[in-house]
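All protein chains of the complex are present and in place, except for one that has been dropped.
Labels A, B, C, D and E are assigned to the chains in the order they are written; within every chain, residues are numbered from 1.
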């Protein structure tokens, strides 16, 4: 019988807070903290308007070799590792797959993802494709994928090989349990040990940003309002006071 | 004067039945029947929500060579082979083009495709691009293409070379008259001689799928409901009976 | 202090007239005028349904080299060249960026583009990515880009290097002040010196096109109606007369 | 039984004369004659120091499809089309293969090429690989290929599909019987109808080239000696006279 | 302290026998035995004329992440995993590296490979590069690599991650202890469990091959001599008898 390890999950509150940070701020701040590039390149948002953050369940595919992965997989579905990674699903989890960039393998179809959604899964990051895409996109899940295909996961070049091990996804190294932040800009990896510091840095909230955006859209000078120059500070404070007065 | 061969068409009923099968089931079943990969890789659905199935009219492009394809093509439009493939259009036909993956040649524009739609054409599969895309997408046609471009078909690298001959499209071999099934997952090739068998296999309808999907979305156990385990069978039958009673 | 040159702008009327020509007609006519390929390959319309034409502000990126572009850029925002190109913005301008096809650098974010929109900028053509994409796409701007990323512009491989110099964007050579026409089919470059001639050629308005399209959609013969054959001419004229009578 | 057409061969003298022209002069002159690019991009000389010219036998591969090309090929070798193209070999012939750029298919091995060499074949141009490379390279043949592999020709992705039909090789269109000129710079296609004109243009022998090269290697002025300027003409003629006197 | 597992080695005699089989026969026979493609695509022979066979020591690289692999690697060389894989070297071993196709990382330099050669290592298969190539190529080792670079192994994008684990190299799945056969055609993977059967199949020695090759080079008929037709059998036997008489 197949046993695969579960992951250690960060506090849900931490993930929720990171979702508010968003991928762009996270990528920039993590870079300042020493991680040059945490962006998972390749998978693109196919569920526009969603921002999610949660721990990574990981699934690794490898090049197909018939001596270790024969047709008999379908005799006993329990040997299929892409099922096993989903068995670990808890509310808020994100499944991250190294599909080797393959464009002719549909890693998950609508049945697998219905189960994942039913268990509270939040999103799917694949360096490759899904199948049954129309039905999949109808589920309440976020998708960051390279594309879609009618082919099933082991039909051509790759086979599922390991669950909840470190993987490479879109040229990023992802450990099981790392936190993923994903939104329309894409997905980034946040090492758990750096999550609190990231949150702290990101929460130096630029309160004047709304004011600045308004000014810029009015055609005002970038030099004066972004970042906020000394001579714009009073103006901003007056605006803020007026705003408060209004509400 | 240019003459190009027509294709032999499968029964329309067969195509209609295959459209209900969809590309994902077709690709999977054809694989079990011995065809490793029937997916036309590269062309992507640009007309989401459509499923079509029909016989392939084929058009082959080749690298441009000025000694056999000069500027004078426009002196006599009747020498343009991309027109000739469309002259064969009958209701339900799908035109499949080997455009060599070229991203700077717009194989068809809105006039050609208006004619194709007017004749009852159902869809366009191109390993390359169309032009006039805004107007094209307004037509009642399905599109599986790699992209769009303002360039016309022979502007840069390629020239139309043959009509209704075997072609390679998206790394799939397509014979004129092969059946294409295309939906949001992409397009697959069905050899005519295998179509009946495919239909038979695909029609082993998994009646419990709707039931299973419902259970999975409720967070139930994948092992129990997919595939349907013995101990879930009774539960399913009870549900089905209840369903029937309701209607 | 950093000084960068402004561009010489063509008459606004000329640009407006060219916008009506559209990219497909422009690419085709410029080809007949001797420019084999004016299409900016790679950047794809992310703001469907817009057609814009205007002069190019240009920004060139180069491979990153730490001896000439250190972390201190953020000490003085005024050294950031991607700001400087936007300082030149006038109503109707289009900013064109050679980002070397890089998919891990977000050239502009929402603050920069709010400023650009506030100054009257019309569109952004990048051989690469933007970041903060959700907020960017909410602005009244046209986007022709290769994708999106959470990373900022100098986070990984490239650095802004020069403003309003000749650049290569998507394998097209663009001079500052060249006119860009961009719509759903993509973006093309129009050398200013060829703009009047292009306009003249494009204005040989094919008045019968509407008539032809109607006929083709009715399933009529392509040979007769496109181009309009002698025996269809009378039919067309009768139709046109009837149209006029109606209005 | 399989029958494949032979090719029409140009006079051997013509081919011999073209071999002296070489690929660089041929590519340049053909460009001036209207053929933008006759270079077969991709296949690289693996037999340095050889220049050959001769008519093209062509072999076309297509994506593999198991319904038309099963394992039974090996039951009857006579069905193997890569054998048939070689059956046509006459002294001086060059076999040109569209292998679709595939790097995991060895189109020919040492047995096939021993036969080809035994029949007087001169060279092999493949947009792909050979196998048994060590033994192949020991034969008296020229090779322009993309690489080598231990795999056999139909092992993975492609199948031989047609003999002596027009093919695309390395993004060049090659008709059966076209003349190929190949040397260390690569291979170019010469349409038979343009061969005499090419020869005539190329034979405007630049007699002063040897003189110029000598001068340039001595550090003399490029402007004066290449092309030969008026004030260098006398110098050249004196040198030539002296040369003649010596011999 | 870092501990990494050793591998289980097949008998040396088995490896020696497989070296005589060569990669082309091995790839072909393994395909007939059910392994579609055992070729390690990408790494190319840089040490022409060598054939080696031996067990695989494996080294896996992953995308660089600064939180788990800092600059301090050089403080304690014992943490460098690319050293550890070599510590296991026994006579006849082959080290196989998944370098993710990276062309800017030199996995091993001349010191590491001097040690490897000193311990009896036979060859290096890397889906990437080496550095100090001139000195490396002077060692008595076989090289199948994608190229060379002056950069060191962790200078840019990748880091060594695991030793003697299953890896993907050149789109082939390699287990530690699998047998590699490598020669001028490239490298193939032989699963240990299939090695005896491969050897048996390959030893059906085609004794007539030398005879056939001679005949083919004399211009004789491919149909008669390859494979050996009934009417050539007597001729072959006479030749063999004569050969024996000579010796």
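Note that a contact is a pair of C-beta atoms (placed from the backbone, for glycine too) under 8 Å apart; a residue touches a chain by one contact, two chains touch by 3 or more.
Remember, it's a predicted structure, so these values are computed and weren't measured experimentally.
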{"item": "Partners of the unshown chain among those that are drawn", "value": "C, D, E"}
{"item": "Sole residue of C:27, C:129, C:172 or C:232 that reaches the chain not shown, by the stated touch rule", "value": "C:172"}
{"item": "Contact set of chain C toward the excluded chain (per top definition)", "value": "34-36, 62-68, 100, 157, 161, 166, 168, 171-173, 191, 193-194"}
{"item": "Interface residues of chain D (partner: the chain not displayed)", "value": "22-24, 26-28, 31, 36-37, 39, 41, 44-45, 48-49, 183-186, 188, 209, 212-213, 215-220, 222-223, 226-227"}
{"item": "For chain E, residues in touch with the removed chain", "value": "77-78, 83, 86-87, 103-104, 106, 109-112, 114-115, 117-120, 131-134, 139, 147-152, 155-156"}
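We take it that only the chains that are shown with their structure count from here on.
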{"item": "Chains in simultaneous contact with chain B and chain D", "value": "none"}
{"item": "Angle (degrees, nearest 5) of the CA superposition of chain D onto chain E", "value": "120"}
{"item": "Greatest separation from chain D - chain, by CA centre", "value": "A"}
{"item": "Mean-CA-position distance for chain C and chain A (Å)", "value": "32"}
{"item": "Centroid spacing, where centroids are CA-atom means, of chain C and chain E in whole angstrom", "value": "51"}
{"item": "Contacts with two or more other chains, residues of chain B listed in rising order", "value": "36"}
{"item": "Contact graph of the chains (line, ring, star, complete, other)", "value": "other"}
{"item": "Touch relationships between chains, expressed as pairs", "value": "A-B, A-C, A-E, B-C, B-D, D-E"}
